[in-house]
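Omission of a single protein chain aside, the complex is shown with its protein chains in their original locations.
After this line comes chain A, so read on.
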Amino acid sequence: MSTKPRTLYEKIWDAHVVDRRDDGTCLIYIDRHLVHEVTSPQAFEALRLAGRTVRRPDLTLAVPDHNLPTTPRVDAAGARVPIADMESAQQLAALEANAPSFGIRYIGATDAAQGIVHVVGPEQGFSLPGTTIVCGDSHTACHGGIGALAFGIGTSEVEHVLATQTLLLQQSKTMEVRVEGTLGFGVSPKDVILHIIGVIGAAGGTGYVIEYTGNVFREMSVEGRLTVSNMSIEGGARAGLVAADDLTFAYLEGRPMAPKGADWDAAVAWWRSLATDPGAVYDKVVTIDAGDIAPSLTWGTSPEDVVAITGAVPDPMSFADPSKQEAAKKSLAYMGLTPGTRMQDVPVDSIFIGSCTNSRIEDLRAAAAVARGRHVAANVRQALVVPGSGLVKRQAEAEGLDRIFIDAGFEWREPGCSMCLAMNPDKVPPGDRCASTSNRNFVGRQGPGARTHLVSPAMAAAAAVTGHLADVRELVGEAA
(Lines give C-alpha, C1' and ligand atoms only; values in the text may rest on other atoms or scores of the structure.)
Protein backbone atom coordinates (compact mmCIF):
# COMPACT_ATOMS: atom_id res chain seq x y z
CA MET A 1 0.00 0.00 0.00
CA SER A 2 1.26 3.46 -0.85
CA THR A 3 2.52 5.73 1.93
CA LYS A 4 1.18 8.83 0.21
CA PRO A 5 -1.24 10.67 2.54
CA ARG A 6 -4.77 9.49 1.79
CA THR A 7 -8.25 10.80 2.40
CA LEU A 8 -10.86 8.90 4.37
CA TYR A 9 -12.55 7.94 1.10
CA GLU A 10 -9.34 6.61 -0.43
CA LYS A 11 -8.60 4.51 2.65
CA ILE A 12 -12.05 2.89 2.64
CA TRP A 13 -11.83 2.35 -1.12
CA ASP A 14 -8.37 0.75 -0.93
CA ALA A 15 -9.52 -1.62 1.83
CA HIS A 16 -12.31 -2.93 -0.40
CA VAL A 17 -10.60 -3.53 -3.74
CA VAL A 18 -11.04 -7.18 -4.75
CA ASP A 19 -9.62 -6.69 -8.23
CA ARG A 20 -8.39 -3.80 -10.33
CA ARG A 21 -8.87 -4.09 -14.10
CA ASP A 22 -6.42 -2.61 -16.59
CA ASP A 23 -8.99 0.02 -17.59
CA GLY A 24 -9.15 1.27 -13.97
CA THR A 25 -12.51 -0.26 -13.11
CA CYS A 26 -12.35 -1.94 -9.70
CA LEU A 27 -14.27 -4.82 -8.25
CA ILE A 28 -15.26 -3.47 -4.81
CA TYR A 29 -16.39 -5.62 -1.92
CA ILE A 30 -19.67 -4.62 -0.27
CA ASP A 31 -19.84 -5.12 3.51
CA ARG A 32 -23.49 -4.28 4.05
CA HIS A 33 -26.51 -4.45 1.75
CA LEU A 34 -29.85 -2.92 2.71
CA VAL A 35 -32.87 -4.00 0.69
CA HIS A 36 -36.35 -2.48 0.48
CA GLU A 37 -39.45 -3.49 -1.43
CA VAL A 38 -39.39 -1.02 -4.35
CA THR A 39 -36.03 -1.63 -6.02
CA SER A 40 -35.53 -5.31 -5.23
CA PRO A 41 -38.30 -7.47 -6.80
CA GLN A 42 -36.79 -7.40 -10.30
CA ALA A 43 -33.37 -8.27 -8.85
CA PHE A 44 -34.67 -11.29 -6.95
CA GLU A 45 -36.60 -12.37 -10.02
CA ALA A 46 -33.44 -12.20 -12.14
CA LEU A 47 -31.56 -14.35 -9.62
CA ARG A 48 -34.36 -16.86 -9.66
CA LEU A 49 -34.46 -17.01 -13.45
CA ALA A 50 -30.69 -17.54 -13.63
CA GLY A 51 -30.70 -20.10 -10.83
CA ARG A 52 -28.43 -17.89 -8.69
CA THR A 53 -28.34 -17.51 -4.91
CA VAL A 54 -27.46 -14.69 -2.50
CA ARG A 55 -23.74 -14.96 -1.78
CA ARG A 56 -23.82 -13.41 1.72
CA PRO A 57 -27.33 -13.32 3.14
CA ASP A 58 -25.73 -12.61 6.52
CA LEU A 59 -24.51 -9.22 5.21
CA THR A 60 -27.93 -8.35 3.81
CA LEU A 61 -30.87 -6.82 5.68
CA ALA A 62 -34.34 -6.33 4.22
CA VAL A 63 -36.85 -3.79 5.56
CA PRO A 64 -40.06 -2.60 3.89
CA ASP A 65 -40.55 1.17 4.10
CA HIS A 66 -41.65 2.98 0.91
CA ASN A 67 -45.14 1.56 0.37
CA LEU A 68 -46.26 0.96 3.93
CA PRO A 69 -49.25 3.00 5.06
CA THR A 70 -48.48 4.98 8.23
CA THR A 71 -51.84 4.11 9.75
CA PRO A 72 -51.98 1.27 12.33
CA ARG A 73 -50.72 -2.06 10.97
CA VAL A 74 -52.47 -4.36 13.40
CA ASP A 75 -56.06 -4.08 14.56
CA ALA A 76 -57.40 -4.30 18.10
CA ALA A 77 -57.47 -8.09 17.84
CA GLY A 78 -53.79 -8.15 16.84
CA ALA A 79 -54.49 -9.11 13.20
CA ARG A 80 -52.56 -7.57 10.31
CA VAL A 81 -54.47 -4.74 8.63
CA PRO A 82 -54.61 -5.51 4.90
CA ILE A 83 -53.10 -2.93 2.53
CA ALA A 84 -55.80 -1.47 0.32
CA ASP A 85 -53.58 -0.57 -2.66
CA MET A 86 -53.22 -3.87 -4.54
CA GLU A 87 -49.92 -2.96 -6.22
CA SER A 88 -48.37 -1.82 -2.95
CA ALA A 89 -49.60 -4.97 -1.26
CA GLN A 90 -48.10 -7.10 -4.04
CA GLN A 91 -44.72 -5.35 -3.83
CA LEU A 92 -44.60 -5.69 -0.04
CA ALA A 93 -45.63 -9.34 -0.28
CA ALA A 94 -42.81 -9.93 -2.80
CA LEU A 95 -40.18 -8.75 -0.29
CA GLU A 96 -41.80 -10.67 2.53
CA ALA A 97 -41.53 -13.83 0.39
CA ASN A 98 -38.13 -13.13 -1.21
CA ALA A 99 -36.31 -12.48 2.08
CA PRO A 100 -36.90 -15.93 3.63
CA SER A 101 -36.61 -17.76 0.32
CA PHE A 102 -33.09 -16.29 -0.17
CA GLY A 103 -32.22 -16.59 3.55
CA ILE A 104 -32.08 -12.84 4.21
CA ARG A 105 -32.85 -11.25 7.58
CA TYR A 106 -36.11 -9.37 7.43
CA ILE A 107 -37.54 -6.72 9.74
CA GLY A 108 -41.20 -6.83 8.77
CA ALA A 109 -44.02 -4.30 8.77
CA THR A 110 -45.25 -5.14 12.26
CA ASP A 111 -41.82 -5.55 13.86
CA ALA A 112 -41.03 -2.97 16.58
CA ALA A 113 -37.68 -2.27 14.85
CA GLN A 114 -39.20 -1.63 11.39
CA GLY A 115 -38.51 1.74 9.88
CA ILE A 116 -36.90 3.55 6.98
CA VAL A 117 -33.85 1.52 5.92
CA HIS A 118 -31.56 4.50 6.43
CA VAL A 119 -32.82 5.00 9.95
CA VAL A 120 -32.76 1.29 10.79
CA GLY A 121 -29.20 0.63 9.54
CA PRO A 122 -27.35 2.89 12.00
CA GLU A 123 -29.94 2.30 14.74
CA GLN A 124 -29.33 -1.46 14.68
CA GLY A 125 -25.56 -1.10 14.37
CA PHE A 126 -25.81 -2.85 10.99
CA SER A 127 -24.19 0.22 9.42
CA LEU A 128 -20.65 0.68 10.72
CA PRO A 129 -17.79 3.12 10.05
CA GLY A 130 -15.32 2.14 7.36
CA THR A 131 -17.73 -0.29 5.74
CA THR A 132 -19.07 -0.15 2.21
CA ILE A 133 -22.87 0.05 2.34
CA VAL A 134 -25.25 -0.04 -0.61
CA CYS A 135 -28.98 -0.03 -1.12
CA GLY A 136 -31.22 0.42 -4.14
CA ASP A 137 -31.97 3.90 -2.91
CA SER A 138 -30.08 7.13 -3.52
CA HIS A 139 -30.37 8.28 0.10
CA THR A 140 -28.02 5.50 1.13
CA ALA A 141 -25.58 8.44 1.22
CA CYS A 142 -27.08 8.93 4.69
CA HIS A 143 -24.85 6.29 6.30
CA GLY A 144 -21.81 8.42 5.44
CA GLY A 145 -22.76 10.32 8.60
CA ILE A 146 -21.16 7.54 10.65
CA GLY A 147 -18.11 7.34 8.38
CA ALA A 148 -19.26 4.54 6.05
CA LEU A 149 -18.80 4.68 2.28
CA ALA A 150 -22.47 4.37 1.42
CA PHE A 151 -24.22 5.00 -1.86
CA GLY A 152 -27.35 4.26 -3.82
CA ILE A 153 -27.45 1.73 -6.64
CA GLY A 154 -29.86 0.66 -9.36
CA THR A 155 -31.69 -2.64 -9.42
CA SER A 156 -29.16 -4.30 -11.77
CA GLU A 157 -26.51 -3.46 -9.18
CA VAL A 158 -28.76 -4.79 -6.41
CA GLU A 159 -28.81 -8.08 -8.33
CA HIS A 160 -25.01 -7.89 -8.77
CA VAL A 161 -24.45 -7.38 -5.04
CA LEU A 162 -26.91 -10.10 -4.06
CA ALA A 163 -25.15 -12.58 -6.36
CA THR A 164 -21.51 -11.56 -5.80
CA GLN A 165 -21.30 -9.20 -2.75
CA THR A 166 -19.30 -6.88 -5.02
CA LEU A 167 -19.78 -4.05 -7.50
CA LEU A 168 -17.79 -2.94 -10.54
CA LEU A 169 -16.98 0.72 -9.93
CA GLN A 170 -14.81 3.59 -11.01
CA GLN A 171 -13.12 5.45 -8.18
CA SER A 172 -14.71 8.85 -7.56
CA LYS A 173 -12.95 12.16 -7.18
CA THR A 174 -12.84 13.68 -3.71
CA MET A 175 -14.39 16.95 -2.57
CA GLU A 176 -13.85 18.49 0.84
CA VAL A 177 -16.68 20.65 2.12
CA ARG A 178 -15.25 22.45 5.11
CA VAL A 179 -17.57 24.43 7.39
CA GLU A 180 -15.84 26.37 10.14
CA GLY A 181 -17.10 28.83 12.70
CA THR A 182 -20.16 29.04 14.92
CA LEU A 183 -23.64 28.20 13.69
CA GLY A 184 -26.15 30.88 14.53
CA PHE A 185 -29.08 30.36 16.88
CA GLY A 186 -31.84 28.31 15.23
CA VAL A 187 -29.55 26.89 12.51
CA SER A 188 -29.85 23.11 12.29
CA PRO A 189 -27.94 20.41 10.36
CA LYS A 190 -30.69 20.56 7.71
CA ASP A 191 -30.01 24.24 7.18
CA VAL A 192 -26.30 23.46 6.85
CA ILE A 193 -26.82 20.92 4.07
CA LEU A 194 -29.44 23.06 2.28
CA HIS A 195 -26.98 25.96 2.34
CA ILE A 196 -24.17 23.71 1.01
CA ILE A 197 -26.35 22.50 -1.88
CA GLY A 198 -27.29 26.10 -2.63
CA VAL A 199 -23.56 26.88 -2.89
CA ILE A 200 -22.33 23.88 -4.92
CA GLY A 201 -25.49 23.35 -7.01
CA ALA A 202 -27.51 20.19 -7.72
CA ALA A 203 -24.76 18.85 -10.01
CA GLY A 204 -21.81 20.32 -8.08
CA GLY A 205 -20.87 16.99 -6.57
CA THR A 206 -21.35 14.82 -9.66
CA GLY A 207 -18.40 12.43 -9.94
CA TYR A 208 -17.27 13.21 -6.38
CA VAL A 209 -17.56 11.77 -2.92
CA ILE A 210 -17.88 14.63 -0.42
CA GLU A 211 -16.09 14.61 2.92
CA TYR A 212 -17.58 17.09 5.39
CA THR A 213 -14.87 18.59 7.58
CA GLY A 214 -14.40 21.47 9.97
CA ASN A 215 -15.40 22.15 13.55
CA VAL A 216 -19.10 22.41 12.69
CA PHE A 217 -19.25 18.69 11.81
CA ARG A 218 -16.90 17.65 14.62
CA GLU A 219 -19.28 19.32 17.08
CA MET A 220 -22.45 18.12 15.33
CA SER A 221 -24.38 15.15 16.76
CA VAL A 222 -24.25 11.85 14.87
CA GLU A 223 -27.91 12.24 13.93
CA GLY A 224 -27.14 15.69 12.53
CA ARG A 225 -24.29 14.21 10.49
CA LEU A 226 -26.68 11.59 9.11
CA THR A 227 -29.01 14.41 8.01
CA VAL A 228 -26.17 16.22 6.26
CA SER A 229 -24.70 13.19 4.54
CA ASN A 230 -28.18 12.00 3.53
CA MET A 231 -28.58 14.95 1.17
CA SER A 232 -25.14 14.65 -0.46
CA ILE A 233 -27.02 13.16 -3.41
CA GLU A 234 -29.05 16.37 -3.75
CA GLY A 235 -25.71 18.07 -4.41
CA GLY A 236 -24.94 15.43 -7.05
CA ALA A 237 -22.50 13.40 -4.94
CA ARG A 238 -23.25 9.72 -4.77
CA ALA A 239 -21.80 9.58 -1.24
CA GLY A 240 -20.87 11.84 1.65
CA LEU A 241 -18.59 11.12 4.59
CA VAL A 242 -18.05 12.43 8.10
CA ALA A 243 -15.03 10.81 9.76
CA ALA A 244 -16.04 8.58 12.66
CA ASP A 245 -14.94 9.86 16.08
CA ASP A 246 -15.77 9.41 19.75
CA LEU A 247 -19.29 10.71 19.17
CA THR A 248 -19.80 8.04 16.49
CA PHE A 249 -18.44 5.27 18.68
CA ALA A 250 -20.61 6.33 21.62
CA TYR A 251 -23.63 6.35 19.27
CA LEU A 252 -22.97 2.84 17.96
CA GLU A 253 -21.68 0.99 21.01
CA GLY A 254 -24.17 -1.56 22.31
CA ARG A 255 -26.44 -1.45 19.26
CA PRO A 256 -27.86 -4.93 18.53
CA MET A 257 -25.76 -5.72 15.44
CA ALA A 258 -22.63 -3.73 16.41
CA PRO A 259 -19.48 -5.67 17.33
CA LYS A 260 -19.06 -6.60 20.98
CA GLY A 261 -16.18 -7.01 23.45
CA ALA A 262 -12.73 -7.49 21.91
CA ASP A 263 -14.23 -7.19 18.42
CA TRP A 264 -15.54 -3.75 19.33
CA ASP A 265 -12.14 -2.58 20.60
CA ALA A 266 -10.40 -3.83 17.47
CA ALA A 267 -13.03 -2.22 15.29
CA VAL A 268 -12.67 1.17 17.02
CA ALA A 269 -8.90 1.06 16.59
CA TRP A 270 -9.30 0.41 12.85
CA TRP A 271 -12.01 3.03 12.45
CA ARG A 272 -9.75 5.66 14.07
CA SER A 273 -7.02 4.85 11.55
CA LEU A 274 -9.29 5.79 8.64
CA ALA A 275 -9.33 9.55 9.29
CA THR A 276 -7.90 11.60 6.44
CA ASP A 277 -4.12 11.90 6.76
CA PRO A 278 -2.54 15.32 7.28
CA GLY A 279 -1.37 16.50 3.87
CA ALA A 280 -3.87 14.39 1.91
CA VAL A 281 -5.14 16.27 -1.12
CA TYR A 282 -8.78 16.53 -2.23
CA ASP A 283 -9.61 17.09 -5.88
CA LYS A 284 -11.81 20.02 -4.92
CA VAL A 285 -12.26 22.08 -1.75
CA VAL A 286 -15.28 24.19 -0.83
CA THR A 287 -15.03 26.36 2.29
CA ILE A 288 -18.06 27.81 4.00
CA ASP A 289 -18.28 30.16 6.99
CA ALA A 290 -20.80 28.80 9.49
CA GLY A 291 -21.85 32.36 10.28
CA ASP A 292 -23.20 32.73 6.74
CA ILE A 293 -25.78 29.97 7.23
CA ALA A 294 -29.32 31.05 8.11
CA PRO A 295 -32.39 28.89 8.71
CA SER A 296 -32.95 27.98 5.06
CA LEU A 297 -35.55 26.54 2.74
CA THR A 298 -36.16 25.93 -0.96
CA TRP A 299 -38.29 28.11 -3.21
CA GLY A 300 -38.23 26.08 -6.47
CA THR A 301 -38.23 22.53 -7.82
CA SER A 302 -34.52 21.75 -7.55
CA PRO A 303 -32.81 21.30 -4.18
CA GLU A 304 -30.26 23.93 -5.28
CA ASP A 305 -33.04 26.55 -5.16
CA VAL A 306 -32.18 27.59 -1.61
CA VAL A 307 -32.95 30.86 0.14
CA ALA A 308 -32.71 32.09 3.74
CA ILE A 309 -36.07 32.31 5.53
CA THR A 310 -35.51 36.08 5.77
CA GLY A 311 -35.25 36.23 1.97
CA ALA A 312 -37.70 36.55 -0.90
CA VAL A 313 -38.72 34.57 -3.98
CA PRO A 314 -36.00 35.36 -6.54
CA ASP A 315 -36.56 36.98 -9.92
CA PRO A 316 -35.70 34.38 -12.60
CA MET A 317 -33.90 37.12 -14.53
CA SER A 318 -31.51 37.54 -11.61
CA PHE A 319 -29.73 34.32 -12.66
CA ALA A 320 -26.83 34.76 -15.06
CA ASP A 321 -27.35 31.44 -16.89
CA PRO A 322 -30.18 31.63 -19.48
CA SER A 323 -31.11 27.97 -18.96
CA LYS A 324 -31.39 28.63 -15.21
CA GLN A 325 -33.63 31.64 -15.95
CA GLU A 326 -35.88 29.38 -17.98
CA ALA A 327 -35.86 26.67 -15.30
CA ALA A 328 -36.63 29.23 -12.57
CA LYS A 329 -39.61 30.56 -14.54
CA LYS A 330 -41.00 27.04 -14.89
CA SER A 331 -40.33 26.35 -11.21
CA LEU A 332 -42.12 29.49 -10.05
CA ALA A 333 -45.11 28.75 -12.28
CA TYR A 334 -45.29 25.24 -10.82
CA MET A 335 -44.79 26.52 -7.28
CA GLY A 336 -47.38 29.30 -7.72
CA LEU A 337 -44.95 31.94 -6.49
CA THR A 338 -44.30 35.53 -7.59
CA PRO A 339 -40.80 37.04 -7.59
CA GLY A 340 -40.21 39.40 -4.69
CA THR A 341 -42.70 37.75 -2.33
CA ARG A 342 -41.18 37.42 1.14
CA MET A 343 -40.77 33.72 1.94
CA GLN A 344 -42.41 34.31 5.32
CA ASP A 345 -45.55 35.59 3.62
CA VAL A 346 -46.17 32.28 1.82
CA PRO A 347 -49.05 30.28 3.39
CA VAL A 348 -48.84 26.49 3.65
CA ASP A 349 -51.48 23.75 3.41
CA SER A 350 -49.54 20.65 4.50
CA ILE A 351 -46.78 19.82 6.92
CA PHE A 352 -44.61 16.72 6.75
CA ILE A 353 -42.15 15.91 9.51
CA GLY A 354 -40.37 12.68 8.60
CA SER A 355 -38.21 10.94 5.94
CA CYS A 356 -34.72 9.42 6.09
CA THR A 357 -33.38 12.98 6.27
CA ASN A 358 -35.23 14.15 9.39
CA SER A 359 -37.15 11.52 11.33
CA ARG A 360 -34.78 10.61 14.16
CA ILE A 361 -35.36 11.39 17.81
CA GLU A 362 -33.43 14.68 17.75
CA ASP A 363 -35.52 15.83 14.80
CA LEU A 364 -38.75 15.05 16.64
CA ARG A 365 -37.47 16.81 19.77
CA ALA A 366 -36.62 19.92 17.74
CA ALA A 367 -40.07 19.99 16.13
CA ALA A 368 -41.83 19.28 19.44
CA ALA A 369 -39.98 22.14 21.13
CA VAL A 370 -41.67 24.51 18.67
CA ALA A 371 -45.07 22.76 18.72
CA ARG A 372 -45.27 22.60 22.53
CA GLY A 373 -48.15 24.68 23.81
CA ARG A 374 -49.13 25.86 20.34
CA HIS A 375 -51.64 24.63 17.78
CA VAL A 376 -51.54 23.86 14.06
CA ALA A 377 -52.98 26.88 12.23
CA ALA A 378 -56.54 26.71 10.90
CA ASN A 379 -55.47 26.95 7.24
CA VAL A 380 -53.21 23.87 7.50
CA ARG A 381 -55.14 20.89 6.18
CA GLN A 382 -52.81 18.11 7.27
CA ALA A 383 -49.79 17.97 9.55
CA LEU A 384 -48.09 14.57 9.74
CA VAL A 385 -45.33 13.44 12.07
CA VAL A 386 -43.88 10.14 10.85
CA PRO A 387 -41.09 8.73 13.03
CA GLY A 388 -38.22 7.09 11.15
CA SER A 389 -38.57 3.75 12.92
CA GLY A 390 -40.63 1.93 15.50
CA LEU A 391 -37.81 2.42 17.98
CA VAL A 392 -37.73 6.19 17.37
CA LYS A 393 -41.50 6.21 17.83
CA ARG A 394 -41.24 4.32 21.12
CA GLN A 395 -38.51 6.65 22.37
CA ALA A 396 -40.54 9.72 21.42
CA GLU A 397 -43.57 8.33 23.23
CA ALA A 398 -41.46 7.64 26.33
CA GLU A 399 -40.46 11.31 26.26
CA GLY A 400 -44.06 12.47 25.78
CA LEU A 401 -43.39 13.99 22.36
CA ASP A 402 -46.40 12.20 20.85
CA ARG A 403 -48.68 14.04 23.33
CA ILE A 404 -47.12 17.37 22.44
CA PHE A 405 -47.74 16.76 18.74
CA ILE A 406 -51.24 15.35 19.18
CA ASP A 407 -52.26 18.16 21.54
CA ALA A 408 -50.98 20.66 18.97
CA GLY A 409 -53.13 19.08 16.25
CA PHE A 410 -50.53 16.98 14.42
CA GLU A 411 -51.18 13.37 13.38
CA TRP A 412 -48.81 10.86 15.01
CA ARG A 413 -48.15 8.04 12.56
CA GLU A 414 -46.44 4.68 12.08
CA PRO A 415 -42.90 4.68 10.58
CA GLY A 416 -42.06 4.69 6.87
CA CYS A 417 -41.07 6.89 3.93
CA SER A 418 -44.59 8.29 3.75
CA MET A 419 -45.12 11.71 2.22
CA CYS A 420 -41.49 12.14 1.16
CA LEU A 421 -42.32 10.39 -2.09
CA ALA A 422 -46.01 9.60 -1.78
CA MET A 423 -45.87 5.93 -2.71
CA ASN A 424 -48.14 5.10 0.20
CA PRO A 425 -51.50 6.82 0.87
CA ASP A 426 -49.79 9.94 2.36
CA LYS A 427 -49.86 12.53 -0.41
CA VAL A 428 -49.89 16.29 -0.78
CA PRO A 429 -52.98 17.08 -2.90
CA PRO A 430 -52.51 18.82 -6.29
CA GLY A 431 -51.71 22.50 -5.90
CA ASP A 432 -51.24 22.28 -2.13
CA ARG A 433 -48.09 23.67 -0.56
CA CYS A 434 -46.12 21.60 1.90
CA ALA A 435 -43.39 22.56 4.36
CA SER A 436 -41.53 19.27 4.41
CA THR A 437 -38.50 17.96 6.26
CA SER A 438 -37.79 15.56 3.38
CA ASN A 439 -35.06 15.83 0.77
CA ARG A 440 -36.57 16.50 -2.65
CA ASN A 441 -38.70 19.33 -3.95
CA PHE A 442 -39.01 17.84 -7.44
CA VAL A 443 -42.15 18.35 -9.53
CA GLY A 444 -44.75 15.83 -8.35
CA ARG A 445 -42.48 14.31 -5.72
CA GLN A 446 -45.00 14.48 -2.86
CA GLY A 447 -47.92 13.72 -5.18
CA PRO A 448 -48.98 15.01 -8.60
CA GLY A 449 -49.07 18.81 -8.55
CA ALA A 450 -47.70 19.00 -4.99
CA ARG A 451 -45.57 22.05 -4.10
CA THR A 452 -42.72 21.32 -1.73
CA HIS A 453 -40.57 23.61 0.41
CA LEU A 454 -37.70 21.72 2.05
CA VAL A 455 -37.15 22.82 5.65
CA SER A 456 -35.73 21.64 8.98
CA PRO A 457 -37.97 19.94 11.59
CA ALA A 458 -38.13 23.10 13.72
CA MET A 459 -39.02 25.19 10.66
CA ALA A 460 -41.72 22.68 9.64
CA ALA A 461 -43.25 22.96 13.10
CA ALA A 462 -42.99 26.76 12.90
CA ALA A 463 -44.84 26.70 9.54
CA ALA A 464 -47.47 24.40 11.02
CA VAL A 465 -48.32 26.63 13.96
CA THR A 466 -48.19 29.93 12.05
CA GLY A 467 -49.85 28.64 8.86
CA HIS A 468 -47.09 30.10 6.69
CA LEU A 469 -43.39 29.64 6.06
CA ALA A 470 -41.87 31.10 9.21
CA ASP A 471 -38.58 31.95 10.88
CA VAL A 472 -38.29 29.59 13.82
CA ARG A 473 -36.10 32.13 15.61
CA GLU A 474 -39.14 34.32 16.09
CA LEU A 475 -41.03 31.53 17.83
CA VAL A 476 -38.35 30.14 20.09
CA GLY A 477 -36.37 32.72 22.03
CA GLU A 478 -32.61 32.35 22.23
CA ALA A 479 -32.75 32.31 26.01
CA ALA A 480 -35.52 29.70 26.10
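Worth a mention:
Everything below uses one rule, namely that a residue touches a chain if its C-beta (ideal position, glycine included) is under 8 Å from a C-beta of that chain, and two chains touch if they have at least 3 such contacts; residues count from 1.
We take it that contacts and distances are computed from a predicted model.
Look at the chain that isn't drawn here: its UniProt entry, checked against "Proteasome subunit alpha", "3-isopropylmalate dehydratase small subunit", "ABC transporter permease" or "Sarcosine oxidase subunit delta", names it "3-isopropylmalate dehydratase small subunit". Considering the full assembly, A:Thr206 is the residue among A:Thr206, A:Ser221 or A:Gln395 that touches the omitted chain.
For the options A:Thr7, A:Thr70, A:Gln114 or A:Gln165, the residue in contact with the chain missing from this view is A:Gln165. Remark: the omitted chain is touched by one listed residue; of A:Ala112, A:Ala266 or A:Ile406 this is A:Ala266. Seen across the whole complex, the unshown chain contacts chain A at 18-19, 21, 23-25, 27, 29, 31-32, 38-39, 41-42, 45-46, 50, 52, 55, 58-59, 66-67, 85, 87-88, 90-91, 94, 125-126, 128, 131, 136-138, 140, 151-157, 159-160, 163-166, 168, 170, 172, 202-203, 206-207, 233-234, 236, 238, 257-260, 263-264, 266-267, 270, 302, 323-324, 326-327, 421-423, 440, 442-445, 448.
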